[in-house]
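Just one protein chain is left out here, and the rest sit where they should.
Entry: subunit A
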Amino acid sequence: MGYVEQGTGRDALFGRLETAETPEELQQLIELLRDHYSVDHIVYHWVNSNGDQYGCGTYPKAWVSRYLERGYLRIDPVVQGCYQRFHPVDWKRLDWSGKAARNFQRDAVEHGIGNQGYSIPIRGPNGQFAMFSLSSNCSDEDWDTFTEEHRRDLILVAHYFNQKALELEPGRKPEPSQALSPREVEALTLLGVGYSRAQAAETLSISEHTLRVYIESARFKLGAMNTTHAVARALSRGLIVI
């Protein structure tokens, strides 16, 4: 059971991410996400400790082959600045002062990658490391406004994208999906039947802050962008009953 989410609005796209079953669907989704956020490019890309890579995204083919051919992985300040870390990075903050980095940047701009970028590093299981990057051609002010406004969404979508990519990776055993704890089930159930946060917190004898953290955790385990979404998913998976 479940419901099919249609369309290209934010919630519909996240719904489709949850139900995606093939790498082709991921590629299609990353293109739709690019259009939805009105950026020039989005790229998802992971590396493992052997240096193997996998990715999908909207970069022109010419740029991808040039990147590999020139060995830009070793020069790219974005990769250097994100690898094995976990804070989101505005490309402007990186060190582009070296000659190699400046040439790389010029080449990237010439290939239409954009002069602005934002990357979210992701720590996956067993040393897996992934990056979700958006780039565009615009002013510093516009980019700051964009990243500020969408940062929360982008961080979540980056992580959900990674979970899905891992799930679809050939030969990988599915990670056991984290069950919700009884406390998370209770919290979602109360919100699902229409309690306010304050009422739910009082019923569970916890602070509202604690409730928000439990709900945030449950949302992540359910791959949901917001609480309504989390309740709907928990219901459709039979995790809660209202």
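Simple rule for what comes next: a contact is a pair of C-beta atoms (placed from the backbone, for glycine too) under 8 Å apart; a residue touches a chain by one contact, two chains touch by 3 or more; residues count from 1.
Methods note: contacts and distances are computed from a predicted model.
Asks: If you had to name the missing chain as UniProt does, which of "Acyl-homoserine-lactone synthase", "Alpha-ketoacid dehydrogenase subunit beta", "PTS system IIA component (L-Asc family)" or "Aspartyl/glutamyl-tRNA(Asn/Gln) amidotransferase subunit B" would it be?
Replies: The correct option from "Acyl-homoserine-lactone synthase", "Alpha-ketoacid dehydrogenase subunit beta", "PTS system IIA component (L-Asc family)" or "Aspartyl/glutamyl-tRNA(Asn/Gln) amidotransferase subunit B" is "Acyl-homoserine-lactone synthase", the UniProt name of the unshown chain.
Asks: Sort through A:R16, A:R34 or A:R219 and give me the one touching the missing partner chain.
Replies: Of the listed residues, the one touching the omitted chain is A:R219.
Asks: Using the touch definition up top, pick the residue from A:T19, A:Q53 or A:Q84 that touches the left-out chain.
Replies: A:Q84
Asks: Of A:L94, A:A165 or A:I240, which one is in contact with the hidden chain?
Replies: Of the candidates A:L94, A:A165 or A:I240, A:L94 is in touch with the missing chain.
Asks: Which positions on subunit A touch the chain that was left off?
Replies: Residues 84-90, 92-95, 122-123, 140-141, 144, 151-152, 155-156, 158-159, 178, 181-184, 206-207, 209-210, 212-214, 216-217, 219-221 of subunit A touch the chain that is not shown.
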